[in-house]
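With one protein chain removed, the remaining protein chains of the complex are shown where they sit.
And then chain A:
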């Protein structure tokens, strides 16, 4: 409904728009983003239902020894990275974002009821691999859809809306699962069936209510889509800086599992409380994804993105400090939630406007994969450092490296402003194409 002329005026009076009260905070967010938020919410309810009950199902119900799962984790990570790049590429070819994302969501939905038939470790591992392939496939096309649907100046709030709906699903999932098990004792198969139903509902919302992004800038758009063109995105200076900084910061990010383990070790937390720790992070993420998305649109995405890493640095500092007790746990989890809220969607919001529309999914996949790859290296390195040097030196080194990397990221600032055009500087060719496209 916004004409390009209207947008120009809008950008001009951007400061004024920012003053509208919070109730209007979602005004610039297109219906497709809400639809994608609903899809992610349903899919996350479905996924987290299974994640919450799977350990106890495997051990108590199937009577299997589940340690074999851990060995496969690294393999999954590598496969997901490749599938993600492929998903982004396939989505850009012929602008099939909706189709590829739908396939990804469909694959994960189909995997849920199949768990009923899987009663051995390799079978369950195979079903989980399919589930993860679906997740890998859909992530970049979905983020590209959000990015292409929202106006460049509203990217932060659009991703904020999506990520908070997504996280709400992750929080609801375990509640639904345990509610079911309370209603029907040991009915793990019912959890899988209901999870499948909810996932199918998510796919339906996608099919019915997610619209293809507005048409691209004509014939040039499709001709450019090739693997070489996707890698060529790194010739865009801003993109190179974003990818490089995301990868660098990924390298100094202690993985979630280790953060929770560090809390657990520090407090000698009883293991039954351990599964609650990720919920703390998710709650912080949920509460702050929207406000920080809005803030990113207002003051710039890069400061918020780097600021998120400052919050992570705060979490490391708390873990290093002599502080203990509930206050320390809450502090670390809140800072960890701030870190996610300020970085996860905001990074996509920062990268999106720098990418030509025709290569949006490939470009976002590139950023995500680079980050995921270095985070994987980071978790191996942190595990090794922990083993060799002990906890405190390992976190200290990680904290120093994180602070240095954040400074580098600030210096390399790719340029991002509340509007689409500001600060793009070099690499403006494709970006100008994007400007004229909507």
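One rule holds for everything that comes next: a residue touches a chain if its C-beta (ideal position, glycine included) is under 8 Å from a C-beta of that chain, and two chains touch if they have at least 3 such contacts; residues count from 1.
One rule holds for everything that comes next: contacts and distances are computed from a predicted model.
Missing chain, UniProt protein name: "TolB-like translocation protein", from among "Aspartyl/glutamyl-tRNA(Asn/Gln) amidotransferase subunit C", "Alpha-D-ribose 1-methylphosphonate 5-phosphate C-P lyase", "3-oxoacyl-(Acyl-carrier-protein) synthase" or "TolB-like translocation protein".
Among A:104, A:160, A:250 or A:278, only A:278 touches the chain that is left out of the view. In the complete complex, the residue from A:197, A:234, A:373 or A:397 that touches the missing chain is A:197. Checked against the full complex, the one of A:91, A:107 or A:205 touching the unshown chain is A:205.
The chain not shown here is touched by just one of A:39, A:91, A:146 or A:180, and that residue is A:180. Although one chain is not drawn, its touching partners on chain A can still be listed: residues 47-48, 50-52, 54-56, 58-60, 63-67, 69-71, 73, 119-123, 128, 131-132, 135, 170, 174, 178-187, 189-190, 193-194, 197-198, 200-201, 204-205, 208-209, 256-257, 260-261, 270-272, 274-275, 278-279, 383, 386-387.
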